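Of the protein chains in this complex, all but one are displayed in their positions.
Naming follows writing order (A, B and C), and every chain is counted from residue 1.
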Amino acid sequence: MHVLEEGRGELIQVPDIEAFREWNRTRKSRRLEDKRMTEQEAIRAFVTDGCYIGTELYGTVRCPMSLSREVVRQSPKNLRVAGQGVLELDLWLAAGLVEALDITYIGLEVYGTSHVLRRAVESQQVKRTAEWSNAAISWRLKAAAMGIPFLPIRSMLGTDTFRYSAAKVVEDPFTHQKICLLPALILDVGLIHVHRADRFGNAQIEGISGFAFELARASKRLIISAEEIVETEQIRQYPDRTIIPYYLVDAVVHAPFGSHPGEMVYVYARDEEEIRAWVEASQTVDGASGYLNRFIHSVPDHMAYLNLIGEERLAKLRGEAERR
Amino acid sequence: MHVLEEGRGELIQVPDIEAFREWNRTRKSRRLEDKRMTEQEAIRAFVTDGCYIGTELYGTVRCPMSLSREVVRQSPKNLRVAGQGVLELDLWLAAGLVEALDITYIGLEVYGTSHVLRRAVESQQVKRTAEWSNAAISWRLKAAAMGIPFLPIRSMLGTDTFRYSAAKVVEDPFTHQKICLLPALILDVGLIHVHRADRFGNAQIEGISGFAFELARASKRLIISAEEIVETEQIRQYPDRTIIPYYLVDAVVHAPFGSHPGEMVYVYARDEEEIRAWVEASQTVDGASGYLNRFIHSVPDHMAYLNLIGEERLAKLRGEAERR
Amino acid sequence: MTADYSATEMMICVTARIMQDDSTAFIGTGIPMLAASLAQRLYAPNLIPIFEFGGTGAQLEQLPRAVGEARTFHRAVAASGICDIMETAQRGFIDYGFLGGAQIDMYGNLNSTVIGSYYPPQVRLPGSGGGNDVGSLCWRTISVMRHDKRRFVPRCDFVTTPGYLTGCGAREAAGLPRNTGPIQVISTLGKMGFDVGNTYRMTLEAVFPNITIQDIIENTGFELLILGDVETLDPPTAEELRILREEIDPDRLYI
Partner (left out) sequence: MTADYSATEMMICVTARIMQDDSTAFIGTGIPMLAASLAQRLYAPNLIPIFEFGGTGAQLEQLPRAVGEARTFHRAVAASGICDIMETAQRGFIDYGFLGGAQIDMYGNLNSTVIGSYYPPQVRLPGSGGGNDVGSLCWRTISVMRHDKRRFVPRCDFVTTPGYLTGCGAREAAGLPRNTGPIQVISTLGKMGFDVGNTYRMTLEAVFPNITIQDIIENTGFELLILGDVETLDPPTAEELRILREEIDPDRLYI
């Protein structure tokens, strides 16, 4: 396959589809096993120094924040990260855990650019970055989820985003047009927060599904946190609502308000006050580390974190949730 | 892109992705318009001689049978068909409507091979065939649905199924393994039967979704038949259940028992007696045309067909439906 | 063969007995459906049947008559669509694939497309369906088919679904996923395997009760390798037959 152009970005995770198949054959049990564990147990078991990790959706929307905070607590080194994120990646960057970034967007949306990202990249604390678009990162996960080494797409072309990526341009043999090929992105560890799951890992999501379907299928290890643990009977009654079947899942963490301070549609709203607290704190190195100390290192686990936030505020967020 | 091997099958529908984009821009209204019409109006408006047409799912499972019967009634000539089918394609073949087939499977499942297919192909009434696997046909629709001219896959390779297809083999530039590329399959007309839709075409499906998601997005004209027409309010309350958004849809046909004699999960069961009637009749040319006369040509529309089947039998099928 | 049971029933029982508990198995139309039903009841209660139009992990209380019908996702853990299922296979999550065909050759290649030349064919068969995908993407495939010389042929008229193609290394050379291919053929006469790692040809492993090696040789259109002892399989048990006849296929669609 003749390559016309090639991005100069590093391929931070190599798409070894055969090794992924072999992994899925030998390392993913088909048995219905109780996989419930705590955030601490799950992160300890599966997040290792140097691993390539990704989280699903943004820090302010259905994001595995209780798992993300536990990652900070355990402080694995030299993480390689698929960088489509808001609060969760800010925390990891502020904690100095990230060595390499496949970046598409790291920022604070309505609150602007991320000071933490700026410091981490401008100071070269993050040693390697490659550029992608949002769709490209999702499509790279989709390629892995489909079990194919690459996917053709029609964005990225002609830009520096392509030039600093690890994508390639070829001529499509059917239409003879130039097309961009994205390498599959296989995660060592994926983290997803869902509305409900059974103890085996069968999971359901309400509202938009972001890229949960793809990320779940692109991860060698998958940690699910769930607002609610339900009986398998409920799964078997509505098998068409299962977005993540159990055999993809390695750990199931019961995490009510697991997406706080982000929202969980139909369950609780964003905690604007708490999000602003990070926006303020993260402007400076000291502010950010003060925040990490207070909300992560000083609390042993997610339950203690929720206690710190306080039931009154949580009740208010429940009351503000979107209704069907 | 250097092609290592090339199937000798004809590309029965050329994947012109740019023309598809232009069609979707100019010929698909974004307006919320009442698209309700009868089977007769919908087929007359959109199914033309020589068009490339596909139906979703099999004739015995959530298949647009009332639409398929109307196609026979109107008898468009020289249809080119994506051939993954049971009863519905048997009817079209028996009626002599089909000129070319992208075939993966046409048969009667538990009742064995299709005599109609045998007669139609062995006699060269069907003039052109190209071979594909079931996944390949679905992935070809998926490529079109994704808006890309081709998709790489890891089946088809090394077989006569590939050799008599219009796929190509190239070397993947990332892993340097051989990989099969499928051309996108853009349908001129797609037919899908769903559980419910609103008058604009927003549609929901229960149970397995087959390849409805992909086919809906791969069709230049899309005709939806629905067991039930619901208020848009119900769609807006559960936007996460919409599998086909209205702007993809050109016609909405209210068709209770629209999948008969096939099943509609949670609504009614297969009509084994009626399926067997076709299995018997289709053994001979005379038997098949007798069946077509009795169940299609002699009844003006779907309501008359249901009257012919009789409320008693329909009530029984409702009673036998799978329950949640 | 005694009058107590049919060759089809024996074939179903042997297929059911080799199904592994806690394994994922891609189930095609016909005999594999009956075998999976029987296996879930007797040998592999946690067998995870996978059906191509979306059903994963169904409890097969009633025999499916189509690969998409409600029974293929009855009390299942997931009901998705064909792309999800096929991609699950492509990703290496499906352990076994159970297949049928009109012809099989010594390398386990299957034909379900045409008898004779391609166009116009002497006999037009249904086509690949999911067969080619199952044979390409699942880790191990098991074929289940009637045993006679018209079916066990030296060379398939058309290779619909890949076995070992032309033998050692051919699958990998074609680009198919590594370390995959057929491991078993269950016929109406016996159980065959493959000389994997060496010639990749079909071997005779076991015969059905009252069937001789000679019977099998005479009904096979190519030389079957015999690499070790050929055992004689136990006939269907009374319980197997009762369940098959009374619970699984009371309407006698297959048996």
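The criterion applied here is as follows: a contact is a pair of C-beta atoms (placed from the backbone, for glycine too) under 8 Å apart; a residue touches a chain by one contact, two chains touch by 3 or more.
Please read all numbers here as calculations on a predicted model, not as lab measurements.
J.: By the document's own contact criterion, which visible chains does the hidden chain reach in the full complex?
T.: Looking at the complete complex, the unshown chain comes into contact with A, B.
J.: Tell me which residue among B:M65, B:A95, B:A130 or B:I148 touches the hidden chain in the full complex.
T.: Of the listed residues, the one touching the omitted chain is B:I148.
J.: Can you say which of B:G112, B:P239 or B:G290 touches the chain missing from this structure?
T.: B:P239
J.: For the chain not shown, which residue from A:N78, A:S209 or A:S289 touches it across the whole complex?
T.: A:S209
J.: Touching the absent chain in the whole complex: find that residue among A:S29, A:Q74 or A:Q177.
T.: Going through A:S29, A:Q74 or A:Q177 one by one, A:Q177 is the residue touching the chain not shown.
J.: Of A:E131, A:D198 or A:E227, which residue touches the hidden chain?
T.: In the complete complex, the chain left out is touched by residue A:E131.
J.: Spell out the interface residues on subunit A facing the chain that's missing from view.
T.: 57-58, 60-62, 83-84, 86, 103-107, 109-110, 113-114, 117-118, 120-124, 129, 131-136, 138-139, 142, 153-161, 164, 169, 177-180, 207-214, 263, 265-266, 269-270, 272, 321-322
J.: Which positions on subunit B touch the chain that was left off?
T.: Against the left-out chain, subunit B lists 18, 20-25, 28-32, 144-148, 200, 202, 217, 232, 235-237, 239-240, 242, 245-247.
The working rule: only the chains that are shown with their structure count from here on.
J.: My parser should flag the chain pair with the most contacts; which pair should that be?
T.: Chains joined by the most C-beta contact pairs: B-C.
J.: Using mean Cα positions as chain centres, tell me which chain lies farthest from subunit A.
T.: Most distant chain from subunit A: C.
J.: If I average the Cα coordinates per chain and compare with the overall Cα mean, which chain comes out closest?
T.: If we average C-alpha coordinates per chain, B lands closest to the whole-structure average.
J.: Could you state the distance in Å from the CA-based centre of subunit A to that of subunit B?
T.: Their C-alpha centroids are separated by 37 Å.
J.: Among all residues of subunit A, which ones touch two or more of the remaining chains?
T.: Only 18, 147-148, 237, 239-240 qualify.
J.: Spell out, as numbers or ranges, the residues of subunit C touching 2 or more other chains.
T.: 55, 73, 79-80, 83, 90, 137, 177
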